[in-house]
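Just passing along the structure, written as structure tokens.
Missing here: one protein chain of the complex. Every other protein chain is in place.
The letters A and B name the chains in turn, as written, and every chain counts its residues from 1.
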Amino acid sequence: MSVAAEGGAVSEGSGAPQGTDEPPRKEASHGWRLFAIWLVLSAIVDPLYYIFAGPHIPPGRMSSTAGGAVFDFNILIVLAIPVMIGVWVYMAYAIIQWRASKGGPEPEGGPLAANNFKIQTSWITITTVLVLFLAGFGTYELVQPEGAGGGQGPNPIWTPTSNTVLPIQVIGQQWKFTYRYPTFGGFETTQLVVPQGVSIAFHVTSLDVIHDFWAYQLGVKADANPNQDNVAFTTPYQLGSFVVRCDELCGIWHGAMYNNGAVVTKDQFEVWAQTTEKALAANTKLLPPFAYTYTPDANGADGGYYPDNVDPYSKVETYGATQPGSG
Amino acid sequence: MAIDITETPGTDFPGETPIHQPAMRRGSEWLRPHMGWAVVGAVVGYLLGHWFGNIIYGQNTVPQNTGQNNVAIVLGLAFGVAGWLAGIGALTYPLAKLVGREPPPPVPETGWMRYFRYTEDHKVVGMQYLIGVLTFLFTGGLLAMAIRTQLLSPTTHVFGPDTYIAIVGEHGTIMMMMATSAVVGPLGNWLTPLMIGSRRMAFPRLESFSFWIFSAGYLVILSALAFGGFPTGWTGYAPLQTQASGGMDSYLVGFAVIGIGMIAAGFNLACTIINYRAPGMTWSRVPIFVWAVLATCALLTLATPSLLAAGYFGILDRTAQTAFFVTEHGGSSFLWQNLFWFFGHPEVYIMALPGFGLVMEMLPVFTRKPLFAYRVAAAGMIGVALLSFFVWQHHLFQSGINPDMRPLFMLTTELISIPTGFLFLVTLGTLWKAKIRFDAPMLFILGMMFNFLIGGITGVFLSDVPVDVTVHGSFFVMAHFHYTIMGGLIFALFGGLYFYLPKMTGKTMNRKLSIWHFWTFFIFFNLTFFPLFLVGLLGQPRRVFEYAPNLQTLNDISSVSAFLLGASFLIFIVNFVWSQWINPTKSPDNPWNSLGLEWQTPTPVPWYNFERIPVVNSDPYHYGEPGALPVADLGREPLVTAGVVSKEEAVQPGELESPDDTDDFDPRPPIL
Partner (left out) sequence: MVGFFVVAVVVIVVLVIGFTKQPPTVDYSNAQSGQPVDVTLQTVGAYGSAPHPTWVSYLIKDPSTGQWVHTSYFQVPAHTRVNMTIIQYDSGSPLRNQQIGMVTGTAGKVALLNGKPFHVYNSNAGNGVGHTFSIPTLGINVPLVGNNANANLCSAAPCTEKSPHNVLKFSFTSPGSGSYPWQCFVPCGLGFLYGNGGPMQTNGYMAGFMKVVA
């Protein structure tokens, strides 16, 4: 749901004569005055925003996708400010200038006050142009940088141009995320460490209900659906730590389902990954082989909700062994 | 141009020979169906259904392991709703017809008891809806303050996390249920026949049914708290839904029950508007509010069935262990999201459009100018209604479903802002060189325009996929839709109440308290929800019971303002009680000097609305046009003619001759 009330249309429109046979000079001056106030205010506020607030808009520019989101946000604000100023200036002007207690002439009725073809068509034209521009701009910003960090499902169509993409699997479960690194023997850990300057493909999936992987400072967000591989790309630029939160209500501990991740240099990452692979080797060999989606084991999968003799419909790689009877 | 042929224009009332029924014995007053019997019916029905559910399903392993029998809960709630409807007398007529009997005739009633009965007078139903909607609103508001209490501190927990999500879900669901009927229920039902010059609704029993099932929905959704609440929020995402405890059954049954009411209300209002317009009430003369109601009705009748289907699937998954939403057993976790939002996004406009209509309807009265761009406004609302069926997947941008469709849904979402933006074309155009009177309704109109602009513009941010990656599912979204629904619809509702209550009850609201209510409401609304945009942008997801410590200041500003916002509601309640009961001031018939047809009736409006079916001359916006015809030929002088500004010029009440004065007047409603 959205409104793109175009401030330009308000002011320009009101600048036009009101369609009376002989537009009195006083009427026209309202329009020009409004237009002038609008133009001056917009011309002041827009650059102020862009110069002073624009660079500090969260989530910052830690990664390619976060930077893209901030750029988009700033462009939208720069377009929104004149619109809002236009409407508010007009409202304030009307409240001050045209209030009944001020006296003033009786409003003129009649068909000319109820309709003004020029204003209506210019309003529609301007909002349409603005909206189509926004849709085109948004599409370009979505397609051009590897899908803008949003989840793209199992077969992403907007992929990074880089040849080396590091896959990291994000497994959502009630109530934590675990991460598997398939290129390092498929170890599974609760720590998320990513290398700087490398394209990363997050393969997000779930072992139970819907979660949502939100790496806030990286500008990555992808739903974790059971039996579904949801891929999102990003390239971290800056070193440091970032927050991962679950962004889809998943039950009692949804609010506590977060952890910190870190962006480290390529060399540090290499060291960390190999150390962790060795440290977790004993546990890794007990895990199911790496796959893009998993079926939770038959018993645990439905917690006894479905009868035991019902096999999962779509069996991919089972997470957890099947067993007779659970406790 | 269809006209109720039983009520030919120009005939004097009563148009047909009154049918005299034997007078009711007074002792039977309390025995006839009323709300007390509905409560009894609901309790009996619940117990019966629960007992039955335990018999047929109690031995299954699932209830044995969980100690909770969803079949018993669902059947209990369903039978309870049926008992409620039977107790209020909703089933008397259809059942009598079913067995070939002549149903008992409607009994005339003028006392306060009629507000507790299954009635066929649209004005009584409107008042019932008003009380119902306000009850929903205040319940949801208290829950909202509970949420803000929890969020006062990032780590200290007034409520446990399980109770907290139960409160969040309950607040969201109650408010969404309320908002679907907030304006259409009270004002739509009360005003539509008056605005189109009709004496009645097309389906008065269906109308009454829609209210009483709406009120049953309130009890059902409240019962969720007794079953431990539900953890899914108002969106009810499966498979979390399938996993949840018994409160989820209340959610599913409650939404289904409300949905049936929405469909019934939509059919009745749409048929009334299409078929019961007075002669001369052409489509270009229909008041803009009626256009808004008509567009809303299209959504009510066409979108809600999707919710009913989804709710039914959910109930089956939870009781009969089908697997509509469970991936491993052949279902899909996307299915609920699709079905729900296919209803859910049109629902957003079910909430927004009546607010638009109401604001545009009231604005000319306070600017003393014609409504600017009437045709664009009407076309815009129809356009919004049509487009709203093509945008639902913007709720699923990050879900991984149809990623290549994202540009399309980005485009449709942004396209819908064009007809939505017509609200501003119309309102700003109407303000141009007006003579604005700042009564309470006008303040609420301006407040609504201010808020809805913020709500609408932030909607564009959400439709842009790269920005949505950051703000989706965060408090930014939450602030956005509170700005559109609360800042838009609820502001319009209060404006509409201050505007129409003098006609509905015949008593004026206290002006000073109304103005106080507006300013506190407006200021604390903005102080509550504006910080939440920043909170969301700074990375706080929705529905969390704890958050990052650095966001505490913003959250606290919001929480404290929320409590003050609650106090502002108290001003309204005090005003309402004071002005309507304790110290009532009789309102003139047309206190705002409106040209609208609904204002040309005497106050209180007689149950037959018009002595004669009016013949409509023009649309009701010919302000500032001294020579214009009165809006309709009422068979008498209109109270206000075009161009009249001051109260002195208006015809005073009492100058009219009411049919009650004639001796042989039969005060019973016509047999409908």
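Odds and ends about this structure:
Here is the rule we go by: a residue touches a chain if its C-beta (ideal position, glycine included) is under 8 Å from a C-beta of that chain, and two chains touch if they have at least 3 such contacts.
Predicted model only: the values in this text are computed from it and were never measured.
The chain that is not displayed touches the following shown chains in the complete assembly: A, B.
Taking the complete complex into account, B:Ser245 is the one of B:Ser245, B:Asn451 or B:Asn555 that touches the chain left out.
From the options A:Ser101, A:Asn163 or A:Thr190, the residue with contact to the chain not on display is A:Thr190.
Among the residues A:Ile171, A:Ala232, A:Val264 or A:Ala291, only A:Ile171 touches the chain that is left out of the figure. Interface residues of chain A with the unshown chain, by the touch rule above, are 171, 173-176, 178, 188-190, 207-209, 251-253, 256-257, 259, 280, 282-283, 286-287, 296-297, 299-305, 319-321, 323, 325-327.
Within the complete assembly, residues 61-68, 142, 146, 155-163, 167, 225, 228, 231, 239, 242-245, 326, 546, 577, 581 of chain B touch the chain that is not shown.
As a working rule, only the chains that are shown with their structure count from here on.
For the pair chain A and chain B, the distance between C-alpha centroids works out to 31 Å. Those residues of chain A that touch chain B in the complex are listed here as 1-6, 9-10, 14, 18, 27, 30, 57-59, 65-66, 68-69, 72-73, 76, 80, 83-84, 87-88, 90-91, 94-95, 98-101, 104, 106-110, 113-116, 119-120, 123-124, 127-128, 131-132, 134-135, 137-139, 141-143, 147-154, 156-157, 204, 208-210, 212, 214, 216, 219-223, 225-231, 243, 245-256, 295-296, 301-302, 304-307, 310, 312-314.
Touching chain A in their complex are the following residues of chain B: 61-62, 65, 161-162, 164-165, 231-233, 235, 237, 239-240, 242-243, 321, 323, 326-330, 333-334, 345, 348-349, 352, 367-376, 396-404, 406-407, 410-411, 413-418, 420-425, 428-429, 431-438, 446, 449-450, 452-457, 459-470, 472-474, 481, 484, 537-539, 541-548, 621-625, 628, 642-643, 645.
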